[in-house]
Every structure is written in C-alpha cells, then in structure tokens.
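Remarks on the structure that follows.
A protein chain is absent from this complex, but the other protein chains hold their places.
After this line comes subunit A, so read on.
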Amino acid sequence: MPDKNNKSVTLSVRKLRKSFGPVEVLHGIDLTLRGGEVHAILGENGAGKSTLVKILSGFEQLSGGELHISDGSGSSERIDVWNNAIAEQAGVVLIHQEFNLAEQLTVAENIFLGNEIRGRVFLDKKTMRTKAQEYLDILRSDIDPDASVDQLPVSAKQMVEIAKAQAKQARVLVLDEPTAVLTQQESQVLFELIDRFRQEGVAIVFISHKLDEIEQIADVITVLRDGELVGSYPATELSKDDMARLMVGRELSSLFPQMPKVPNAAEVVLRVSDLLLQGNSTPSSFELRRGEILGFSGLVGSGRTALMETVLGLRRPAKGNVGNVELRGERVDFKQLSAARNKGVAYLTKDRKGSGLLLEKGLIFNFSLFSLHKISRFLIDTKLEEIAFEKAIGTFDIRMKDRSIAAGNLSGGNQQKLLLAKILEAEPSIIIIDEPTRGIDIGTKSQIYHFIAELVASGHSLILISSDITEVIGLSHRVAVMYHGEISGVLESDEIEEHEIMRYATGLKSKHSHNNEVEQSGTSNAKA
C-alpha cells in the first residue's frame, strides 16, 4: 500500500553526545527508529532517556554525533540543523510527561494549536471542530471537542495530546512515560491506540518504567545506563529479568547499604490518623516508628507529596477534616513549616531547583537558610555559620570549584547533597525526603543511600517518597502505597516486592477493607 509507505520514516542517530555545560550526560548513543515499530527505551532514572527523547524531538540540540532521516523511498539524508520546528516538519511529535496543552482553550482548539485551519481571513472554527471530532472518533473517545481542557481528567488530556499528534500527521510519535498517570484500563486503551499507529507505519518511541508494559507492547528494546548505550535488542529476546539486569547492570545489594533493624519496642514518633486531604474523600492514616524508614510508593500524582505537605503545614487539610497528627504522643497542628521544623520535623522537597535551592545565591546562604534560628540571636553569627558549612562540606562530600560559586553552578548531585545538608543542619529527628535521588548519577545515589542508613542508625526516623521502586524496596522497612489520594496498603517484610507494590499502586489491590489489621500489625517485626 503506497499510502502507508509514504507515511513511514526511519530516524536514526549515531554516536550521539549531549553535554549540559561541562557535564556530558549522553556518551555516544546509536539508535534507529523504524516506521511500524514500537521502540521501548529502558533505563533507570537519570540514565538519559528523557534527554534522548528531547533531542530526538528537537527540544534539545545535539552536542555531537549525527542524525539521519529517510522516508519511504529509501534514501537517507543527514540532517545538520535539527530543532523543534524541523522535527515537527519531519513528523516527530513528543508527548511530554507533563502535558503541553493550553488549559484555558477547548479540546478542538488544542488539537489544532499552532496548526490552525484558516478560511480566507479568519480561523475556520467549524472545520476544525468537525475534524477534531473525527480524530476523537478514530480514538473511540467520547471527549467533547468543545470542553475546556482544564476541566478534563488526566487520561482525557493525554487523549487530546494524541489527537493533536494525529492532526500533525505524526510519523514518529514519542511517548515519555505515558502510563505514569493512567489507570490500568486507560493504559490498555492507550496500547490499542499505539497498536493502530504501528499498523499505519508510525514509528513509536515508548518510555516506561513498567517492565510488564514494555514486554506487552515493544518490538525493539534499547537499554541505557548512566548515559551509555547498553544495547538494542528484539523484544522477543529479552525476559523481564534480563531487562532489569541490563538496566541496573549490577547486583542491587551493592547499591543499598545494610539497614539496621527497627527494634520491636520502638516507639511511634509520628502518628497520622484519619487526615483528610483537599480534594479527597477517604482520609489517610499511617504511623512512623523511631529508627524506621517508611517508604511511600505510588504513581505520579497519587498524593504522596500532598499527604506529607498537609502533615507539615505546607497545605491545609480539607474542610471538615477530623483527623489529627501526633508527634511522640503529643497532638500537633502545624500551620507553617517553621512550626514543624521547630518540633524537629524536616522536609526535603522533590523540586530541587524550584523549591529547594536559591540557584543564583551562594552556597553558604543556601546552606544555613533552613537553620538560621540556630546561629542567631539578633544578629547572625557568621563565624558559626562558616564553621558549620565547612563541616557539612566534609560530611556530605560536597564538591565544587570554589566556595564562592552560586548553588546553580553545582552539579545536580552536589546540589542534592547541599540540599540534604541544609535540611539536616536544623537537626530534625523526623525527616521526610521526597524523591531524594531524582536525576542524580549512580555514584551520588549510593552516597545518599549511605547517609540515609547512617541517619536511621543514629535514631532518626525517615519517610521516603520515591517513584524509583528499587530504591523504595532497597531502603524501606515498611512500604505504604498510595493510589488516587489514599493509602491503598502498607506492606511489610515479604510483601515488599515490585509486583505487589504495583498492584496497590494501580488500584488492583487495597487493604482498606481490613484497615484495623494493618494498624495492629504495625508493632510486629520490621523487614530485616
């Protein structure tokens, strides 16, 4: 069928390198995307997947290497200038993890955004609306083309993104963790769509952390590790175990330090009972014991951060909340983060650049910002400040060219260590850490895991929110899993296993019906 051949395209990169400033994050990647194939890209967080797809779709420039495109006729062309506009011209469409929709516009307007159909002078709204309806019909979606996008649920927004890709006549469709925000059923609908695109000769790039999904949908699997290409394999040749092994490239045990056990009689230091979050109908309860790491797993947007921020006073609970928070048996109601800090509770934000550090300010300024009360009466004692900073540089192995640089000029890993140092300088006894190793190289990751182990060994208690499931499994004594704003289960010892966590995270399983049992078992042995 000549029609479909015309639509198919091959996009390949050779020896692709990418640097941000002095740091090279992709070290010579070879990759070939063919029309009619679903190409999964697999790798740990920070392996370079997102950077790679941003380059493929023209949002980032290549620092080195070549990019070739060939259409159905078979002739291959080396592309010298590659940017977003040229990529779109070639039919490469990226669907971001965070969607790229104009929230205030309608579905139809979004589908044709930047691609509008015009009459003689004005926009031809009628045709656009009809066409949008056609695209949505093809997707078997019942979304109203006149609905405002900000009113739509997440899965519908994704549908709009895909309809938009159709309107642009995508020939290479790049999906960056498309299922992270979808339920199991919604994911299945997406897979049917992907299958249809594949049959039409579209090249599909599929990024996911969920190995089941990759096994189900991929034709070719490319594995990245720490910015290096591990290899590209036909999907039929790899089992899920193979995928995990290639992705991690080492035994997991060496990455995670030995965690001390939690004594049976360890007191409950933080008890959250029936706390009702904004926009939720089911209250949340959990407890944290002294010396324990309580992992919080769940999909992006499942409410883990919202729950912790509500406990800490960074958000208000829902109206009519009757639940409460107890700190070492004493009831507390934090209205400000400073109140939590003064009671020895600290929070390490997941948004290092947006909420963690003042990127244009110096290192000392950032370091002491959370603990200034410790070193000042009326005036700040800058001598004490410097001594504490010097000590922290040593303890946390923060590496820098010189002391006077701005925090934004540190590498990501060193920024994260500085942020950790900043939080711990306030000497909290309960530490809530949110995505502590996101976008960080493997060496620093391991360092941070060891800091965490030392903290619990010295009697601190930790809550670890992480989307990196191996991290949660490797570090936590118990794992609470959240689904749609509520805690669907708290797993212990043998239950802590990737598939079981995913079942709770996707809503397939829930311990809600026997909540009491979970609470009672809170005093039993923790995982070794």
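To be clear about the criterion, contacts are C-beta pairs under 8 Å (C-beta built on N, C-alpha and C of every residue); 3 or more make two chains touch, one makes a residue touch a chain; residues count from 1.
Just so we're on the same page, contacts and distances are computed from a predicted model.
**Student:** One chain is missing here; what is its name in UniProt, given the choices "Inhibitor of KinA", "Ferritin-like domain-containing protein", "Ethylbenzene dehydrogenase" or "ABC transporter permease"?
**Tutor:** "ABC transporter permease"
**Student:** For the full complex, which residue in A:V322, A:L358, A:I387 or A:A457 touches the chain that was left out?
**Tutor:** Checking each option in A:V322, A:L358, A:I387 or A:A457, the one touching the absent chain turns out to be A:L358.
**Student:** Out of A:Q169, A:S338 or A:S458, which touches the unshown chain?
**Tutor:** Checking each option in A:Q169, A:S338 or A:S458, the one touching the absent chain turns out to be A:S338.
**Student:** Pick out which of A:H373, A:K391 or A:H450 touches the chain that's been left out of the picture.
**Tutor:** Missing-chain contact among the listed residues: A:H373.
**Student:** Would you mind spotting which of A:S57, A:Q166, A:N280 or A:T349 touches the chain that isn't drawn?
**Tutor:** In the full complex, the listed residue that touches the missing chain is A:T349.
**Student:** Spell out the interface residues on subunit A facing the chain that's missing from view.
**Tutor:** These residues touch the chain not displayed: 314, 336-338, 340-341, 347, 349, 351, 354-361, 365, 369-370, 372-373, 376, 378-380, 406, 422, 426.
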